[in-house]
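The structure appears right after this line, and notes come after that.
Every protein chain but one is kept in place in this view of the complex.
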Amino acid sequence: MAKLHFNYSAMNAGKSTALLQANHNYMERGMQTILFTAGIDDRAGRGVIKSRIGIDTQAIAFEKSDDLAKIVRAQKGDQAIGCVLIDEAQFLTRKQVRQLTDLVDQDDIPVLTYGLRTDFRGETFEGSQYLLAWADEIREIKAICSCGKKATMNARVNADGEIEKDGVQIEIGGNERYISFCRKCFSKAGALNT
Amino acid sequence: MAKLHFNYSAMNAGKSTALLQANHNYMERGMQTILFTAGIDDRAGRGVIKSRIGIDTQAIAFEKSDDLAKIVRAQKGDQAIGCVLIDEAQFLTRKQVRQLTDLVDQDDIPVLTYGLRTDFRGETFEGSQYLLAWADEIREIKAICSCGKKATMNARVNADGEIEKDGVQIEIGGNERYISFCRKCFSKAGALNT
Amino acid sequence: MAKLHFNYSAMNAGKSTALLQANHNYMERGMQTILFTAGIDDRAGRGVIKSRIGIDTQAIAFEKSDDLAKIVRAQKGDQAIGCVLIDEAQFLTRKQVRQLTDLVDQDDIPVLTYGLRTDFRGETFEGSQYLLAWADEIREIKAICSCGKKATMNARVNADGEIEKDGVQIEIGGNERYISFCRKCFSKAGALNT
Partner (left out) sequence: MAKLHFNYSAMNAGKSTALLQANHNYMERGMQTILFTAGIDDRAGRGVIKSRIGIDTQAIAFEKSDDLAKIVRAQKGDQAIGCVLIDEAQFLTRKQVRQLTDLVDQDDIPVLTYGLRTDFRGETFEGSQYLLAWADEIREIKAICSCGKKATMNARVNADGEIEKDGVQIEIGGNERYISFCRKCFSKAGALNT
């Protein structure tokens, strides 16, 4: 009985590390896995899942128009698939999350997704909204706020280091553009609109 | 360090029972609590939290226009508040969930919310969307599908017992209008749009 | 794929309420359940599971010598068993927890157990030790310390209201004999040996 898992966190919690470790566990058992990451996030190169602690691997770069169930079923071939792993899952569309539920419910393939919960304004992404709505298991990967509490929100800073309150939802960037905060510090910084 | 908790589930899992038990635990320790439930849900009478296993209590009936932080601070009086408990939390607005984060972060009052994750089409409610986005702790209360698996979705049936796929999001009703399903059975029944 | 669940907590968290609610959920779906509680705990009458918020039901009173797998298989009859629920599970023996794993792994019956984690000295009971060791899912039901933090330990008081540090592990009693504390308050009260 496969499940759809959503492992969510703020930025810089170690989502990609957790994904790479889970993938390693399956492969060590001789099971086939299929990895995806968002084509839009090409910080480490297109189709590369890269962890801040120094490990990386190749993955299929998904675009908004892709049918993930179709891709997985085509890849499947003769060997059973132990697991599908998806990084940057906040960038999935509603339709794609729906496809993942089919892979789980119809094909009995476990799907592990890793992604941000909210954007720089505290709003959910389309992918995270539907993963939070439909996942069988929701689990937090913990990040740390500089105040010592758990960080759950992601603030975006501009070139002058100022916190942005408006703008487009997606601007790909790393530690130089985003700061993880606990909700209290995020709110104090003025990033969470009333 | 107070937290905002979201205890979500499908219908008929025992959310109100869990809320009433948590409230009992606080009161037994001599701590003051404040209870809310949605004014719109008057199945057991307006402002009544009633559990299917036969216990109930009075609560403040909240409306969309209410400022929950203001109400709690006004009620507070001389005695500290041990906990705020909110039933039918899916009916909260974004603004009200924001107010709850203030009660937690500024007033250091734990807030326990209980609500549905998704509606009869598998879409999040406004309240559940923002609680899933901002809660410090997200925890599932388990319901059972008739197939024996965990139920996570809520189907709505019409007077003829047929599953509804469209319609207004909120129609207050109990066991006669809603059936909890696991996602696989929900999807088979045609309730989850592609 | 059935699982062995251990729902643990300090005293006065609402374990029996949670058990009765889960049982209600199964029965509402027309599934057969079998309930057990410890014969040694006869506060509410032998073989009665009674919740502090005012609900109760009959259960099979188990003794240390009972073979739980045998009892369940004998009860089973023609109808499938939806779930086995066990209250006061800390009083199970290692052998009985082992029998429960067989019900889960061989007979594919979900087993939900509810019990204390530790005794009045902070030591595990035999039942809780093996449930913590072998359960598929371990979940806490939260109790409250009078300081406002989560209570996780159980202190025992004598007739003069003094905290006991030594004595036999099992003395059946309720609110008048046991106080739930967070670990810090428990330790301050001198109940946790170094």
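Chains: A, B and C, in written order; residue numbering restarts at 1 for each.
FYI, a contact is a pair of C-beta atoms (placed from the backbone, for glycine too) under 8 Å apart; a residue touches a chain by one contact, two chains touch by 3 or more.
The structure presented is a predicted model; accordingly, all values stated were derived computationally and were not measured.
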item	value
Which displayed chains the unshown chain touches	A, C
Which residue of A:Leu4, A:Ala22 or A:Ala135 touches the chain not shown here	A:Ala22
Which residue of A:Met31, A:Val48 or A:Val157 touches the chain not shown here	A:Met31
Those residues of subunit A which, in the complete complex, touch the missing chain	12-14, 17-18, 20-22, 24-26, 28-31, 52-55, 82, 142-146, 148
On subunit C, residues whose C-beta touches the chain left out of the figure	1, 4, 95, 98, 101-102, 104-105, 117-118, 122-124, 128-129, 132-134, 136, 138, 140, 149-150, 152, 183-184, 187, 192-194
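The criterion applied here is as follows: only the chains that are shown with their structure count from here on.
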item	value
Category of the chain touch graph - line, ring, star, complete, other	line
Interface residue identity across copies subunit B, subunit C - same or different by half	same
Gap in Å, rounded to a whole number, between the CA centres of subunit C and subunit B	27
Where subunit B touches two or more other chains at once, by residue number	none
